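If you scroll down you'll find the structure; I have some questions about it.
Every protein chain except one is present and positioned as in the full complex.
Going by the order they are written in, the chains are A and B; count residues from 1 in each one.
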Amino acid sequence: MSKAKILLQFDTDAHPSAFDSIVAIDGGVDNLLTYHGITPHNVTELVHGAIFTRSPDDLWRTAIFVGGSDVAAAEAVLEQIRHTFFGPLRVSVMLDPGGANTTAAAAVLAALRHVPPKGATATVLGGTGPVGQRCARLLAREGATVRVCSRSIGRAEAVCSGLKSRDVDAQVSAHSTRTPQETRAALEGSQIVIAAGAAGVELLDEATRRECTDLKVAIDLNAVPPAGIAGIEVVDRAAERDGLIYYGAIGVGNTKMRIHKNALQLLFEMNDRIMDAEELFELGRGV
Amino acid sequence: MSKAKILLQFDTDAHPSAFDSIVAIDGGVDNLLTYHGITPHNVTELVHGAIFTRSPDDLWRTAIFVGGSDVAAAEAVLEQIRHTFFGPLRVSVMLDPGGANTTAAAAVLAALRHVPPKGATATVLGGTGPVGQRCARLLAREGATVRVCSRSIGRAEAVCSGLKSRDVDAQVSAHSTRTPQETRAALEGSQIVIAAGAAGVELLDEATRRECTDLKVAIDLNAVPPAGIAGIEVVDRAAERDGLIYYGAIGVGNTKMRIHKNALQLLFEMNDRIMDAEELFELGRGV
Partner (left out) sequence: MSKAKILLQFDTDAHPSAFDSIVAIDGGVDNLLTYHGITPHNVTELVHGAIFTRSPDDLWRTAIFVGGSDVAAAEAVLEQIRHTFFGPLRVSVMLDPGGANTTAAAAVLAALRHVPPKGATATVLGGTGPVGQRCARLLAREGATVRVCSRSIGRAEAVCSGLKSRDVDAQVSAHSTRTPQETRAALEGSQIVIAAGAAGVELLDEATRRECTDLKVAIDLNAVPPAGIAGIEVVDRAAERDGLIYYGAIGVGNTKMRIHKNALQLLFEMNDRIMDAEELFELGRGV
């Protein structure tokens, strides 16, 4: 008899995400073990439990999901998990804190359906948040020129430095967007705009958007009104209006969910996958 | 394929109630997700996880149970859950902190099997505790005249004020029961007595009970000796002795458990039920 598929859900928050738990169940996990308050300090013993219990031949039926609202905290946990693995004693791991990786993968895939990345310019509003950073990273990796925008130019520059330290050839630049004029300048010549800011904040108003005549696709990831980009409906999915192609949060969310569930399948096909933004993006091409 | 029935067990205590978890499993829940230390402040994100994950058409297969030893804390959590729902994005919820709702429903149903509520007088000893308050509320709603008893007349009056603020026509009055004489007076003319006090405290002694010649049914909800009403056995279930009909905690417990399990079934029939004391009482009429 084949062993049960066990997923260990490591969450850095005070409660394990109910969203991640329900997707895991609907994604076919047989047994879900949830853990809250996970840190690099306390994860080692749990990883030992995951890798020392079943025989190495059965470890492909055990996997780890790392989540939580703090992307940096989740990345530090993933790093410690990698350090704890050795030889064949490892299991597959998916990293998706707050849905940042699957959301960014789905958003960038949507954009690139309409604008080929090579030679394109993409502006990411709210580009220093967890989802925004992931969008910029994926767009740059595909060869687009990426403008990382923030009300704080310092934070935007820090994100760009981080991206260049991962990939010296990344075409990224930092832009301040404290005023409509600055936002207008950051969008000059862009074919793609993705808004990944905080809930309830409009980052691009109607008048400014109309002035950006190079824009071909506009994607807003905010599920709670008002939209981050004026004129986008939450359910837009390649909707054409005003000469633009629109995606709203729910329109992107369907793809995001398919990526998440397919990734769960792949976690249980072998025992040594690490699924971060890039792997989830590649997976998304096929779904 | 039909989606798995997922129950989110929100508990206000430091550990999720094992009792509630086991009843959920035996009641047919496919996947149980348990959460401890739940407050109105931290529940919102978990409710979002419950309502944003599955499509609205599938939300009838997700439900929430709110428990814990503190009824007021659980009620505040339920209130916040209701505020978080919007439009079709909602799931059914059952409230039964410390079993107070199902226990009170079963106790009042037992009493009313023998004494019709209209025109009857019911005395609730320990009437300011979680179960006692629920008993008084259900009895008053059925049209009985209810005497809420406590060693503290102030607490009893506060409970009566609360009941009248819910239902201006409720026939309720507060009674002090610090001495056998006061208890005797509080029982004068009552056909029903329910003891819902703390474990290990006798609220009605043998001699006083014999003097209350109007009594027809006596119900004690204390599972740990001594009984709250002298002469009741924990397993009594409509037992007739001394010209009285007796119910003990286990005798009532069978009905309570059936109500609890039937309620779990109903939670998964639609996505917008709220099951508080009254709904569980109505459900109990049929089990």
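Following the convention adopted for this analysis, contacts are C-beta pairs under 8 Å (C-beta built on N, C-alpha and C of every residue); 3 or more make two chains touch, one makes a residue touch a chain.
These numbers were taken from a predicted model, which means no experiment stands behind them.
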Of A:53, A:161 or A:181, the one touching the omitted chain in the full complex: A:53
Option touching the unshown chain, where B:17, B:62, B:190 or B:271 are the choices: B:17
Those residues of chain A which, in the complete complex, touch the missing chain: 3-4, 6, 8, 31, 33, 35, 37, 42, 45-50, 52-54, 62
Where the missing chain touches chain B, by residue: 14-15, 17-23, 25-26, 32, 34, 223
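By our rule, only the chains that are shown with their structure count from here on.
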Centroid spacing, where centroids are CA-atom means, of chain A and chain B in whole angstrom: 45
